[in-house]
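All protein chains but one are shown at their positions in the complex.
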Amino acid sequence: MMDLSISIWIPLIPLFMFLLIGLFGHRFKPLVSGVMGTIGLGVVAILSYTIAYQYFFVQGKVDGVYHKIIAFNTVWLNLTDKLHIDLGVLLDPIAAMMLVVVSTVSFMVHLYSIGYMHGEKGFHRFFAFLSLFSFSMLGLVLATNIFQMYIFWELVGVSSFLLIGFYYTKPSAVAASKKAFIVTRFADLGFLIGILILSFITGTFDFITLTDTSGEAIRQGATIGFLGMSVMTWAMLLIFMGGAGKSAMFPLHIWLPDAMEGPTPVSALIHAATMVVAGVYLVARMFPVFHTSAPHALEIIAWIGGFTSLFAAVIACTQLDIKRVLAFSTLSQIGYMMLALGVSGYGGEEGLGFMASNFHLFTHAMFKALLFLGAGAVIHAVHSNVMNEMGGLRKYLPITHITFLIACLTIAGVPPFSGFWSKDEILVAAFHFNKILFAVEYAVAGLTAFYMFRLYFTVFWGKDDRHYHHTPHESPLTMTIPLMLLAVASIFAGFIPFTELVTSDGAAFEPHIDYMIAVPSVLIGIVGIIVAMVMYRKENGMPEKMANNLKYLYKWSFNKFYIDEVYMFITKKIIFNYISRPVAWFDRHIIDGTMNGIAGVTNLVSFEIRGFQSGQLQKYAFVFVTSALALVLAFIYLWTN
Amino acid sequence: MTGNQLMFAIFGMLIIIFSILTVTSRRILRSAVFLLFVLVSTAGLYFMLNYQFLAAVQLTVYAGGIVVLIIFSILLTSHISEKFEVVGMKKQIFSGLAAIAGIILTISTILQTEFKATEVAAKEVDMEAIGLSLLNYGENGFVLPFEVISILLLAAMIAAIVIAKKGKTQKP
Partner (left out) sequence: MNTGIPLEYFLILASVMFFVGIYGFLTRRNLITILMSVELVLNSVNINFLAFNKYLFPDQFQGQFFGLIIIAVAAAEAAVAIAIIINIYRHFTTINVEDVDQMKF
C-alpha cells in the first residue's frame, strides 16, 4: 500500500515549473527552459501512472466496486461551520483516467514543442504557459469539490487564452484569444450560477456528497418547479452551459476553430486532447446528479451532442486549413462523447454510454493529439496551413506519414485500432436510446472517415510533382518520438478494458460486441475512405464538380453555416446598439457626470474661497482680533450660564 | 487732587497721546521717538507704584535697548525723510472699529468687575529681595523662570545672528 497523498505533487510540480520558468526563464538559455518543463512533466507523468496503477489495481477497489478516495484535503476558506471551501485531491476512476490522459499528452506536447518551437521568440514564455496549463488542468481533474473545479476551470481558460494569443503581434491571434476567452467566460457565467443554485439547494460543494446516489443531497430540489422544469434541471443545465462553452458545443463552438491561431502543440494539448474535454469530464463527474435529478437535462445534452457532431462533420468536409479540419473534427468527436453521456443510464450495463464516453475521451485524446502533432510536423515542413499548397508529402516525411495514417484509420473507426472500439460502444448506446440519434451518429461516422482521408490524401498524396520552395524534410527526433509513442497508444488503447475500470457506478460489467452495429459502422467508414480515395488520391476534377453540384450546401458548409456572422450581427448590431450604447451613455453622463459634478463643485468652491488665503498678514490679524473679540463677547456676555 | 493723582493723570495722558501718535505718525523715526516717550512714561508709572527696580529695567532695556535697536534697523532699511502713504480709508475704518469695539468691551468688563482690594501690608521690594528670589528655589523662588529666560535670551541672540548673517553665496 502506498500513500496516495503524494498525488498532491501532480499539480504542484507544474505550478512550480511555471513559477520557475515564468520568473527566471529569461535568464536561462531557451533550451534549458524547455528541457526543465519537459522533465517536470515527465515526473508528473510517472507520478500519474503510479497513482493510476495504485488506484485501479491496488487500493481503489473495495468489494469489486471502485470507490472515491480523498487522497488529500485541506480547508481553504472556512466561511461557516457548514459552508467551507476545500482544496484537495479526489481519486476515482475518471479522475485517474484523466490523470493519465493529461499527463501523457502534456508530456508528449512538451517534448514535441522543444523541436517545434525551436528558435521562436518567447520560447520560455511558451513553456511557462504550458506548465501553467498543465497545473490548472491537473488541478481541475483532481478537484474534490465543484468550487475548486470552478477555480481551476477559470485557470484553464486563462492559460488557453494566453496560449492562443501566444503570437501576440499577430492581430488574428489576438482576436482569436479574445474570442475564446469571451465566449468561454460567457459560458462560465452560466456555470457559476449553476453552482450557486446547486449548492444552495443541496447545501454542499463536495462531489462525494453530491454524487452519492443513496444520499439526501441528490434528491433535493427535484420537486421545486421553475418554468416547467425542476430547479435541479435548471441548475444542471446551467452547469452544462459551462461545460458546453469549454467543450465548444453548438452554439458556443465558434471559438474553437479560431483558437487554431495558437501554436500547433497548443492546439494538440489544449484544443484537442485535454481542455476541450473538460466539459465532458464535468458532465461525467456530475453524472449521478444528472441522471437522478435532471434526466431532462441529460436528454438535452444528448441532442446537443448529436447535433454538434453532425454539424461539425459537415463543415469539416469543406475546410481548406489543415488545422481547422482537425478543429471541426474535434468538435464532432466531442459531440460524440456528449451524446454518449446523454444517452447513458446509471449502473452496470445501463451505464454503457458513460463508459463509452470516457473510453472515447481516452482514445480520442491519443489519436487527436497525434493528428495535431502530425499536422504540426507537416506545417513545420511546408510553412503553410493550407491543404491546397500541399501534396505528395509521403516521400519527404515518412514517419509523419505513417503515424498520420494510423491516426486517420483510428478516427475512421477501422478495427483493430482504438477508435473502432470506443466509437462502436457509443453507437450501441445511442442505438438503444434513440434511433434518430443513432442514424445521425452513423452518418457522422461515414463523414468522419471521408473528411479525414480527404485531408490525408490531399496532404500526403495528391499532386506528387508539386514543387516546394525548399525541399520539405522530416522533423527532428524530439518531434517524431512523441508521434511514434502516440501512434502506439492510438493502436493499442482500444484494448484497455474500460468496462472493468471506468463505469458509471464503479462496478464492472461484461462487454460484448454487437455485430449488427459494428459491421455496418466499419463498412460506412470504409466507404468514406474509398470515396475520399477516389476523389483525392490523384488530382482530378471531381472535387470541383461535386462542389458545383452541391452548390449551396458547399457554400454554407464552407462558411461554417454563417454562425459567426449571426453572432456578429447579434453582438454588433443588436447588443452594441440597443444595450451597450445606452449603458455607456448612462455611465458616461449620469454616473461619471455625478462624480465629475462633485469634483467640479469642490473645485469651484476652492477657487472662490482661496481668496481668503491672500498672504496679507494684516488681513489674517484682523480676522484674528475680531474673532477673539467675538468670542469674548459670546462667552462673557451672551453665554453666561 | 493729590499729587499722586496728578502724576497719574499726566502720565496717563502722555501714554495715550504718544501711543496714538506712534501708530499714526507718517514719519518712521518720529514714530520711534514717540514710542520712546510712551515707554518712559510707563517707567514713570512704575515709579509711582513704588517698583523702582522694574522702572529701572524698563528704562534701560526698553528705552535704552529696544528703541535703539529699532532706530538702527530703521536707519538700515528706510530713508529718514520718507513719508508713509496715507493708510486706506477702508482699512482705517475697519481697524478703528475693531479697536474701539475692543476698548468698549474691555472697559465695560473692567467696570463691571469687583476687585477685592486687600489691606495686607505691602512687602518691601528692594534689590536684595528681588535678587534673592530670583536665585531661590524654595517658596517665592523664581530660579526656574530665570533659567528659562536665560536660555531664551541665548537662543534669541544666536537666532538673530544666524538669521541676519549674510549667506556666502548671497549677492550683496
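Labels A and B are assigned to the chains in the order they are written; within every chain, residues are numbered from 1.
Assume contacts are C-beta pairs under 8 Å (C-beta built on N, C-alpha and C of every residue); 3 or more make two chains touch, one makes a residue touch a chain.
This one's a predicted model, so the numbers in the text were calculated from it and none came from an experiment.
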* Pick out the residues on chain A that sit against the missing chain. => 610, 613-618, 621-622, 625
* Asked: If the missing chain were put back, which residues of chain B would it touch?
  -> 2, 4-5, 8, 12, 15-16, 19-20, 22-24, 28, 31-32, 35, 38-39, 42, 45-46, 48-51, 53-54, 57-58, 61-62, 65-66, 69-70, 72-74, 76-78, 84-85, 87, 91-92, 94-96, 98-100, 102-103, 106-107, 110-111, 115-118, 120-123, 125, 129-130, 133-134, 140, 142, 145, 149, 152-153, 155-157, 159-161, 163-164, 166, 170
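Methods note: only the chains that are shown with their structure count from here on.
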* Asked: Centre to centre, by mean C-alpha position, how many angstrom separate chain A and chain B?
  -> 92
* To do: Using the touch definition up top, name the residues of chain A that touch chain B in the complex.
  => 618, 622, 625-626, 629, 632-633, 636
* Structure fact -> So, in the complex, the side of chain B touching chain A is made of residues 91, 94-95, 98, 101-102, 105, 109
